[in-house]
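The complex appears here without one of its protein chains, the remainder shown in place.
Showing chain A:
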Amino acid sequence: MADITAPAYRTIPIIPALKPGSMEGKGPFVASDKLNEALGFPGQLVEDWHDRAIAKMGDLLSKYRSLKVFMDACVHCGACSDKCHYFIGTQDPKNMPVARQDLLRSVYRRYFTLPGKLFPKLVGARDLTREVLDEWYNYFNQCSECRRCSVFCPYGIDTAEITMAAREILDTVGYGQKYSNEIIGKVHKIGNNLGLPGPALRDTLEGLEEDVKDATGIDVRFPMDVKGAEVLLVTPSADFFAEPHIDSLIGYAKVFHATGTSWTLSSMSSEAGNFGMFIGNYDQLRTIAMRIRQAALELGVKRIVVGECGHAWRVAYSFWNTLTGVGDGADPNDRFAQMLQKQLDHRYKQPAHICEFTWDMIQDERLTFDKTANDKYIITFHDSCNVARGSRMGDLPGGQFEIPRNIIKAVANNFVEMAPNTTREQTFCCGGGGGLLTDDLLDLRVKGALPRMEVLQQTVDEHGVNFMATICAICKAQFTKVMPIYGFDRKMVGGVHQLVSNAIQLGQK
């Protein structure tokens, strides 16, 4: 681990030359029997993995239009070939989105298409061998499902969908990845990704109340399991103890306090992140999301608000209504969804992002700020990939870009943008998303951060930027880890609500 170094910055925007095989390897740690079996997957690679994998592929092709269309539609035009941060950072050609897709597509062609059955060489079709399976494991664990390639594809082919399908097949044959499966197991068992049990969580929150009291002299509460509260806050569990995440949690609490909003956390459902998406498994995705529905019903809340977390917000915004009925517009005969939707207050978006909540309050003039509290910072904003390309905030397309920036500008005086082809829907992933935030993939994570670090360096050189705000727990964890390797101070990264927390005035209003 000590020999992991940052790759050299490119003279932007040079497209790197190919270095075939540079990221070949065994991939991240494989999940143990215990971890796999806890999720209902085979403990280890099954004898008949070949047949089961092909059968699973057929099953997924019949269930997901995305996969079916994406397997056929690619013309190898290469539009995506230079868009992936892992390709840019590693130069391994198999990290080009199209080449990554072809690892799966070649097998699809061989077993599911006529030309692939008749003339495999001609159309680039391959038998599913053990080597191919290992290659899947290695390279589909080098994709963070960030969807940047899908922005540029003329057919909207989204490698995330293909990575999810590949990981689902791998899990089905007992070849799961340790990090993701371990975390999913913890959610089922304890209620959050970090495995923080209820009593520990309660202690942490009490400690936070004391800290805030010491710092501000005001009793800001961090309530848990309060029945009848208006708002249920579901946030990534990293917010409860990791730095700099915790400063944003304090920010949310101060916003609720200052606006007189009754709110609560849930000990049973103390996690917004949903790793079920990372492994592409609908059952896991749904089961994990169901905890939030259950908590909302039990606590009788009127609103569900989600903290700063990228993939969590994608799942919440895009999938919760489908998976669990958290949302609006269910059919009157849809008893499952109606049960919850009748309880929720539909004057507000369900679910809402904490940034939507805060921005609404700022617009209603229910919050006041001392912007000079953030004057020590020259701030830039890193759009988190899954917020940018998999979700929305507010009423208009692109609200997910405007609202966090509006908040920053409302609480701070110095804000600058990074290069436009690296922000908003063209933003680069931090390099640690999609189930890759594990130390056994640190080399990949460092290389994958390269494009973001390059433009950050640019803003540092040109504008003296010393704070990069973001709204994702994974971004925060990834950047604090890799930025020192690039020579930045790890304290440069933090949440939007960390800035809110600095500037908010609690005494008045």
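For the reader, a short list of remarks on this structure follows.
Methods note: a contact is a pair of C-beta atoms (placed from the backbone, for glycine too) under 8 Å apart; a residue touches a chain by one contact, two chains touch by 3 or more; residues count from 1.
In this section, contacts and distances are computed from a predicted model.
Selecting from "YeeE/YedE family protein", "Phosphoribosylformylglycinamidine synthase subunit PurQ", "Extracellular solute-binding protein" or "Nitrate reductase gamma subunit", the unshown chain of this assembly corresponds to "Nitrate reductase gamma subunit" (UniProt protein name). From the set A:M96, A:L201, A:A272 or A:A296, the residue in touch with the chain omitted from the display is A:M96, counting the whole complex.
Contact with the omitted chain, checked across A:G124, A:G464 or A:P484, is made by A:G124. Of the listed positions A:Y317, A:W359 or A:F415, the one in contact with the omitted chain in the full complex is A:Y317.
Screening A:L133, A:A312 or A:A337 for touch with the missing chain picks out A:A337.
Mapped onto chain A, the footprint of the missing chain covers residues 15, 17-18, 20, 61-66, 68-70, 72-83, 93, 96, 98-99, 102, 113-115, 121-124, 147, 150-158, 161, 282-283, 286, 317-322, 325, 327-331, 334, 336-337, 349-351, 388-392, 396-398, 400-401, 425-426.
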